[in-house]
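As you look at this complex, bear in mind that one protein chain is not there, while each of the others sits in place.
Presenting subunit A:
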Amino acid sequence: MKTFKALLTLGLLLTANTGYCDIGSQDKNVREKIIGQETAVLTDAPAVPPPITRKHATKVIVNLEVKEVEGRLADGVQYTFWTFGGKVPGKFIRIREGDQVEFHLNNHPDNKMPHNIDLHAVIGPGGGAAASLTAPGHSSHFSFKALNPGLYVYHCATAPVAMHVANGMYGLILVEPKEGLPKVDHEYYVMQGDFYTQGKNGEQGLQPFSMVKAIDEKPEYVVFNGAAGSLVADNALQAKKGETIRLFVGDGGPNLTSSFHVIGEIFDNVYPEGNTNTVTHNVQTTFIPAGGAAIVEFKTHVPGTYILVDHSLTRAFNKGALAQLKVSGDEEKLIYSGKITDDVYLPEGTGMRNAEQTKVAQPSAATKQERIKLGEVVYNTNCAACHQLTGLGVPQAFPPLAKSDFLNADKVRAIKTVTGGLQGNLTVNGETFNGVMPAWSLSDEEIANVLTYVYSNWGNSQQEVTPDEVRRHRVTPGKNGSE
């Protein structure tokens, strides 16, 4: 661990010395001499091509085939994916800073759609998109020089872009810095994406793409590596206790950003936004924008199963954004004990009162003056956020309570409004509002107090509202008599 971090720090110093933070420092990459030629090794997730050991720039040939294929999105749920290389996410591409890339995009003849590619690692209009628009059964090629190191997303940019991306057309390209990345025991490739099916989550069979849900940004599935459960059980990521792990994490979107987290781990190092020049340490959750990436590194200390999630948790537990890392090895009690005991918990004093569990008595107002005082507290905690401390409300959003004709005209209606909630068109002092006020689950006493407070202030009618009145006119939420 120490050496691991030390190595990184060393790496940092090195890059700092070579001055990468200057704008335009990539210019010397433009001039770097190209020696030799090779064909890029491409891998399917979660595999990552081997680190580049070359000490010079070369010409790298990338052959990427676009295939439209039917595959598994979740158990019993099939989907037609559009892919870079047959799987979602697309093939991982690894090149070195300064390399000259000859990129061939091959659109399989069985495909129905034209496709292209926008690599965020490319500097040039469209990131290669216009140069690579390719009809089915055709192949186009273009070339670029990798000027900036980092981890970049690539994706299809053919109209309708959102649909091509929603169908799985994204992947990662690593432009490895000249000095390389510190050595680790495992490197894995994980990419999140959101999917929009016509059927609800879990609905069986081949599910067509839903344009409506995509436009509404309401995915049925949010998954890692193209399918719910693609990295669990036998397919879980593997490591041994004490090993170092590097995850190349991307978010293809098309719409959602990821709050990437590994439950039970702390990232020792994060290269935020895929930027290999900056390292932050001891990160719990890292933010990955749609169309962005991050590199995270950590050392495993305690054996067990670790869950990778988008920490926007309903995505993880209801829509599929969940993967596993299994760490094998002997237990490590010093770092993590596991459960030691399970005892009955009795907070101080609870034993005594259990028998006569009375409701905590609320202070009850004896005079109107007291009612106003207690009502002020209720108002400030429950109502002021919208109607403001001044009672003046917010134009076009929250109506005024100060001198409100709606309020002053009818005490019973006011009780119904607060107990039952209110929504729809409403005119207060000549101004129209169309908002929603939730029903308030406050006691009769509290409502009496808050309304008395409101009536007694800001030029209102000075009426008193009693708990008994509230009890008589209280309505169940949604049924107030004001419509």
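Keep in mind that, in the parts below, contacts are C-beta pairs under 8 Å (C-beta built on N, C-alpha and C of every residue); 3 or more make two chains touch, one makes a residue touch a chain; residues count from 1.
The definition used in the following text is that contacts and distances are computed from a predicted model.
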Which one, "SAM-dependent methyltransferase", "Aspartate carbamoyltransferase", "Competence protein ComFC" or "Transporter", is the UniProt name for the chain you do not see? "SAM-dependent methyltransferase"
Among the options A:Gly137, A:Gly264, A:Gly424 or A:Pro438, the absent chain makes contact with A:Gly137
For a quick check of understanding: of A:Asp75, A:Asp110 or A:Glu203, which residue touches the chain that isn't displayed? A:Asp110
By the contact criterion defined above, which parts of subunit A meet the unshown chain? Give residue numbers in ascending order. 67-70, 80, 109-114, 116, 118, 125-126, 129-131, 133-138, 157-163, 167, 208-209, 211, 215
